[in-house]
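Yeah, one chain of the complex is gone here, protein chain that is, but the others are all in their spots.
Coming up: chain A.
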Amino acid sequence: MAAGPAPPPGRPRAQMPHLRKMERVVVSMQDPDQGVKMRSQRLLVTVIPHAVTGSDVVQWLTQKFCISEEEALHLGAVLVQHGYIYPLRDPRSLVLRPDETPYRFQTPYFWTSTLWPAAELDYAIYLAKKNIRKQGTLADYEKECYDRLHTKISHAWDLVLMQAREQLRAAKQRRKGDRLVIACQEQTYWLVNRPPPGAPSVLEQGPGRGSCAASRVHMTKSTDFYKQEIEYCRRAMGRTRVKSSVCLEAYLSFCGQRGPHDPLVSGCLPSNPWISDDDAYWVMNAPTVAAPTKLRVERWGFSFRELLEDPVGRAHFVDFLGKEFSGENLSFWEACEELRYGAQAQVPTLVDAVYQQFLAPGAARWVNIDSRTMERTLEGLRQPHRYVLDDAQLHIYMALSAHALPTLTLSQGSAFPTWLGPPWPLSCQCSVLSTHRVQRRRTGPDHMLKKGQVSI
């Protein structure tokens, strides 16, 4: 085959491992004593040897690898799909039928290979040969491919036609049976390598193959290579890590907590809109709805963040704060959120507004932040940027979750649903607030709240 498309730089072409394994299976089938039973195919005048039936193949696979019949059927089907065995009666459908359907083995030259990919020039020669043999009656997709190839490699078209004619003449020197077999082999090869539209391509490797890990192997070991390696290792050592026991514990508790709330895992009531075409579920769970569902309110109990992120929950909380506490903490928190996620051009004006409203001594809605954080924030305000109020925001968040929320649940006569039960677990160690008295208990999602990241 002519040289196919060039391999990606830094990575030489290699045979894919699953193809090598299939080749080994096919070769072990050829053993004269322990291989598959061969029969002869009887056409009108000619007799062609080396035909196998589907049931023989399945039986051999079952015996050789000691697997169930279902698995042997699947393995045989994979071999046929990749073109190592091809059917004789219906050559276009590459499926394995476990009955008396005859099959034959493909010649090693035409084995599916990523080491020797099929080239456009060869496909053009094959189509030209088929055109000559069948006097122009190609399949539709083949006609399209032919025209497309002619546009692509029109400069080589003389060669294509010369080779096609000569290859046909060379084939005529063989006896009829061999000619038929070789034609079938070539047809199977091109069915696998250029499948008709709608048929799955077994050679598709999917995105993301050929990762940089593979390319790194082939670099020559120069000083640059070692410098890169050292840098890579240094960075790897500096990354923060969490012990898997801790992670997994957190993960398990997260899944246990969220399991009943996940519509895929526990189903969604009243019905899945995608299945039943009834959008009651979406209407009931709209972002701003008068009566939130029970599940939704339960979710507010998981963490303070859930409560704040849900618009209905936040509205409830604001109401409550308005009555029992002053609402400036939550307003300050919301203003900080706006700063973090707002437009870059608004940052200086917004920072100014926040300072005037919440942080300046004697401001209208002054928030209570501890002195150290306040000092740090005021310093940072000299060069305002998006995250300058992060520390203060975190402080306020902690204050809200530590003091306001427990009061919220335990308060009598609040409009807040009272079945919310005991105070929910609070966030864990936060090195920023070492002086603040916060209930410390490890939980899953809040465990991620480290080092000044309030949300996300």
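The rule we apply is simple: a contact is a pair of C-beta atoms (placed from the backbone, for glycine too) under 8 Å apart; a residue touches a chain by one contact, two chains touch by 3 or more; residues count from 1.
FYI, contacts and distances are computed from a predicted model.
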item: Listed names "Regulator of G protein signaling 9 binding protein", "General transcription factor IIH subunit 1", "proteasome endopeptidase complex" or "Protein TRANSPORT INHIBITOR RESPONSE 1 isoform X1", with the criterion being the UniProt name of the chain not displayed; value: "Regulator of G protein signaling 9 binding protein"
item: Per the touch definition above, residue among A:V58, A:L121, A:A250 or A:A399 touching the missing chain; value: A:L121
item: Contact with the hidden chain (one of A:R169, A:R239 or A:R382); value: A:R169
item: Contact with the hidden chain (one of A:V78, A:A156, A:V318 or A:M374); value: A:A156
item: Listed residues A:Y146, A:Y281, A:W366 or A:Y387, member touching the removed chain; value: A:Y146
item: Touching residues on chain A - with respect to the absent chain; value: 1-3, 26-27, 30-32, 35, 38, 41, 48-51, 104-110, 116, 119, 121, 128, 131-132, 135-136, 146-147, 150, 154-159, 161-167, 169-178, 181-182, 185
